[in-house]
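After the structure tokens below, expect a handful of questions from me.
A single protein chain has been omitted; all remaining protein chains appear in their positions.
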Amino acid sequence: MAKRIEVKDLDIYYDKFLAVQGVSMTIQPRSVTALIGPSGCGKSTFLRTLNRMHELVPNARVEGSVVMDDDDLYGPNVDPVNVRRQIGMVFQRANPFPTMSIYDNVAAGLKLNNKRLKKSDMDDLVERSLKSANLWEEVKDRLHKPGSGLSGGQQQRLCIARAIAVQPEVLLMDEPCSALDPISTQAIEDLMLELKTNYTIVIVTHNMQQAARVSDTTGFFNLQGVGKPGELVEIDETTKIFSTPAQKATEDYISGRFG
Amino acid sequence: MSTSLKTPEQDPDLNTPLGGVSLTAGQLPRSAAPTTLVAAGVAGLLLWLLADWAIVLCALLAAAAYVVIVYTWSRTVEGPRKATDRFVTALVSGAFLLALLPLISVIATVVTRGVARFDAEFFTYSMIGVTGEGGGIYHAMIGTLIITGLATLISVPVGMLTAIYLVEYGRGKLAKAITFFVDVMTGIPSIVAGLFAYALFVMVFGPGVRMGLAGAVALSVLMIPTVVRSTEEMLKLVPNELREASYALAVPKWRTILKVVLPTALAGIATGVTLAIARVIGETAPLLVTAGLTDGDNFDPFDGRMTTLSVFSYYEYQSPGLFAEASFDRAWGAALVLMIIVMVLNLVARAISKLFAPKSR
Partner (left out) sequence: MASSTEAPPRRNRTPRRPGDRIFAGVSTGSGVLILVALAGVAVFLVTEAWPALTAPAEDIPGGEGLVVYIWPLLFGTLISAVLALVIAVPLAVAIALFITYYAPRSIAKALGYIIDLLAAVPSIIFGLWGMNVLAPVTVDPASWLSEHVGWIPFFAGPASSTGRTMLVAIIVLAVMVLPIITAVVREAFTQTPQLHQEAALAIGATRWEMIRMAALPFGRSSIIGASMLGLGRALGETMAVAMVLSASAGVTFDLISSENPPTIAANIALQFPEATGVGMNTLIASGLVLFAITLAVNMIARAVINRRKDFDGAN
């Protein structure tokens, strides 16, 4: 598992409006890549192009290429559903399915796709996923209760378990801790560090300390100007970005001079 | 301004702070309005008992007396603004009570006159060979079930799929047109829906056609917009995040809709469908022109006339048999059965939305 993603000259549009322009970057396997930047600069939009969730917005489209190992995600005849099968996603607000139990939520990816597994295999998979998400001990006695009864942090870890149950290559996380308290945040950050031994992780975050703590590589997004599209200013090793960034704008942002 | 009962707005001296007016000045005692109400009520009651006037007249007089007394009393003590407020309060409460009158009267009448025929024969016999007393509504109950069931079978898939189209797929002119015409369809008079179904079946089967299926089609015309509306509302309440969560798990759109969106909205949709059934099950006019009336059992909706409860009740009253009273009893009995069915459906709809909607823990 874990694959490399190459992004080249990616322009992202909402209808005729160019939201993000000319992004090129390489996302390394088995590492955490953090995307930081001020609100509205298009980092979440960019993240959603990586598993083709962006095009769910009516008339949204992209130009350029996103290549995972040797497959162009936007090539002709590529089914976005298959892309999402390999690239999982965790959202800003935890969104467990309210009609399903904790167990069914984790199994949802397989069940909804109508994969028939033996009960014992399914039990194994659910347990393994919940253990990977550090949630097993807390929920093992109430697997068949609704997922919406969990706390916010638990719900978010449930969503992570749900995402990794389908064994994706890449895991995208869109501000996964922004709605959580510090202790739950800590739990998720620890989890990320564990998960990166198996997965390629891309995380969008508003919290620079978090980026510094968990990521190996950091990319800084910014607007080119008022009313202009966002762009990737620079991307480098996290230690370098936070100590000696190449661009003035990055330094200003990190030292808190704006944003 | 010789009176000391000034309200703040009448005070010409702007330099006097408003706080100077006592907070309890110019107030009727709390018991004023209730006491007046009781007094007026007792007076009305006495008029009815002693003077033997019509009860409605007495009630009206009592109400009028209450309004006049409270208004003048409040106006002299509290000033015109408070008095107007009390006047409107009385008016508005009175309007509500007035609206309860027909409801109570309707229910009381139907129950008292309807129970006369709540016997075993009524529910197990049809009207074959019955000219005087006796007979039953067995054929009409089954007919109502068949026709309403068929209408539900037609309306629910069409209505739900249309709502899914509008919420999940619909963009542009087509969706706008459908939304608009569904709204318009809500207002089609039921008799026109009946004429439509009749005209449709005449094209296929020739003039004078009557069959259960035509009735079901007519009811569907009335039912579909209700189903579309309620399903649409419910689907819109499903948070978008759930759809995204499902897409992110690589679930195709159609499966997402079937397995995630619809189950989440199911309780609401079931409530809407139940209410839609309750609405059409009591329809008379469209069935009168499409399904007609027959005395015996006909449980084949594709062939011949078919009796429903409402049409049965109508004909028993409009053209009574040899013993008019027996016919009237049957009419009221059928009406009571119909009303019980409608009320039960309404309660079931409430129960569904209460029991299944909030799902946490």
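By letter and in written order, the chains are A and B; residue numbering begins at 1 in each of them.
One rule holds in what follows: contacts are C-beta pairs under 8 Å (C-beta built on N, C-alpha and C of every residue); 3 or more make two chains touch, one makes a residue touch a chain.
Since this is a predicted model, take the numbers as computed values, not measurements.
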Inset, instruction - Among B:Ile257, B:Met306 or B:Ala326, single out the residue that touches the unshown chain. - result: B:Ile257
Legend entry - Hidden-chain contact residue, picked from the options B:Thr35, B:Thr76 or B:Ser93: B:Ser93
Legend entry - Among A:Pro58, A:Pro182, A:Gly225 or A:Gly256, the residue in touch with the chain that has been omitted: A:Pro58
Inset, instruction - Kindly note down the residues of subunit B that lie in touch with the hidden chain. - result: 8, 54, 56, 81-82, 84-85, 88-89, 91-93, 95-96, 98-100, 102-103, 105-106, 109-110, 113, 157-159, 161-162, 164-166, 168-178, 180-193, 195-196, 199-200, 202-203, 207-208, 221, 224, 228, 252-255, 257-258, 278-279, 281-285, 288-289, 292, 310, 313-314, 317-318, 331-332, 335, 338-339, 342-343, 346, 350
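Basically, only the chains that are shown with their structure count from here on.
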Legend entry - For subunit A paired with subunit B, centre-to-centre distance based on mean C-alpha positions, whole Å: 50
Legend entry - Parts of subunit A lying in touch with subunit B, wherever the complex brings them together: 51, 53, 56, 58, 81-86, 88-89, 91, 93, 95-99, 108-109, 111-114, 145-146, 148-149, 159, 162-163, 166
Inset, instruction - Flag every residue of subunit B that touches subunit A in the complex, lowest number first. - result: 171, 239, 241-242, 244-252, 255-256, 259-260, 263-264, 266, 359-361
